[in-house]
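Every protein chain except one is present and positioned as in the full complex.
And then subunit A:
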Amino acid sequence: MFGRLIGSVSLAALAGALMMGGASAQTNVKIGILGDRSGAYSDISGEGSVVAAKLAVEDFKPAEHGLKVEIVSADHQNKPDVGAGIARQWYDRDGVDMITDGVTSSVALAISQVTKEKNKVFIDTGAGTADLTGPQCTPNTIHWVYDTVALANGTGGAMVKRGGTTWFFLTADYVFGQTLQRDTSSVITKNGGKVIGSVKTPFPTSDFSSFLLQAQGSGAKVIGLANAGTDTINSIKQAGEFGITEGGQALAGLLVFSSDVHSLGTKVAQGLVLTEPFYWDLNDQTRAFSDRFAKQMKGNSKPTANHAGVYSDVLHYLKAVAETKSTADGAATVAKMKAMPTDDPLFGKGTIRADGRKIHDMYLFEVKKPSESKGEWDLYNKLDTIPGDQVFRPLNEGNCPLVKG
């Protein structure tokens, strides 16, 4: 009787050990895509980010590396409290190891704080605020695709070098717009250009006509749009109605995505100059990826820079986890990701800096004329490549506590 008891106990222990063994051979990874699935940014984020993440997992072939990857997604509705709440619940209850996407700056900052508290990993692709790798940087956050400083550097610097020496700004009258104008102005003057005027537009507004007339009358070679979202769309539309680019002035968008240009159409947006780190039609590899992506999307839409970022960061994250064999310590995983150089078909070779900034090249694009465009998604002419070490804010100027320490 006693012997049988011992026998069954040891059998149970053996079974337990076997199961444990099975679990340690295979690391479970759960990735959360937390983006805007219903609001203003659902085109650059939304379902496309989930598709991009799935493609990344497919390409990584997790089974060969002893990983089992699961993807979940949710809508943060562009509300920081909703975003932070979902992030908390994912980390606490649902066993999510890494969150990516995170469009909208206020939501991204909130997720970043929760991630630090729970020692997980947050890779932001969609939000623009450079504070993520500045004063609010954490050892658990990586900022992947772009930030407002890089956009200002890209568009501001490259435009001046191409002869756009005098600027007039249309600035959305709140902190974001003012910061964008300030950053871009300093780049312009550093490169020998001149800002000859600016006008503050109420936020949000739908009528830009008087501001555009003022900009037109200023005689500046470039009109800079220091605004975002629907303000940008409206100002570009109305600039088209006033024939600003046809009149010889260039229109420079400081925060515009290919999905915005697509919905505006080349007729309205023609001649607009902007900076992006990715465009589907850059080379064979981006075209191949974009075809696979479009097949899984409603309306066959092409990926935006944000979607490409999700693909690229999920791939790099999985590479790091395959090395560390564990997702328990988020900061350690991020440290591993920073130590490994990045390499993927979409962004090419790159690095991640100590402050969490991912470094890669950016491109200056001009929106094609309708006569040049061969299709619905044939949107950009590439004007210039801006090397990654020049376009992002230098490491020592961000005031990130991780850099000092």
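Going forward, contacts are C-beta pairs under 8 Å (C-beta built on N, C-alpha and C of every residue); 3 or more make two chains touch, one makes a residue touch a chain; residues count from 1.
Here is the rule we go by: contacts and distances are computed from a predicted model.
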UniProt protein name of the chain not shown, from "Simple sugar transport system permease protein", "Sulfurtransferase complex subunit TusC", "NAD(P)/FAD-dependent oxidoreductase" or "Amino acid/amide ABC transporter membrane protein 2, HAAT family": "Amino acid/amide ABC transporter membrane protein 2, HAAT family"
Residue touching the undisplayed chain, where the options are A:109, A:170 or A:233: A:109
Identified contact with the non-displayed chain, of A:81, A:207, A:291 or A:343: A:81
Positions on subunit A where the hidden chain makes contact: 37-38, 42, 46-47, 72-77, 79-82, 84-86, 88-89, 92-93, 105-106, 109-110, 113, 129, 131, 136, 173-176, 203
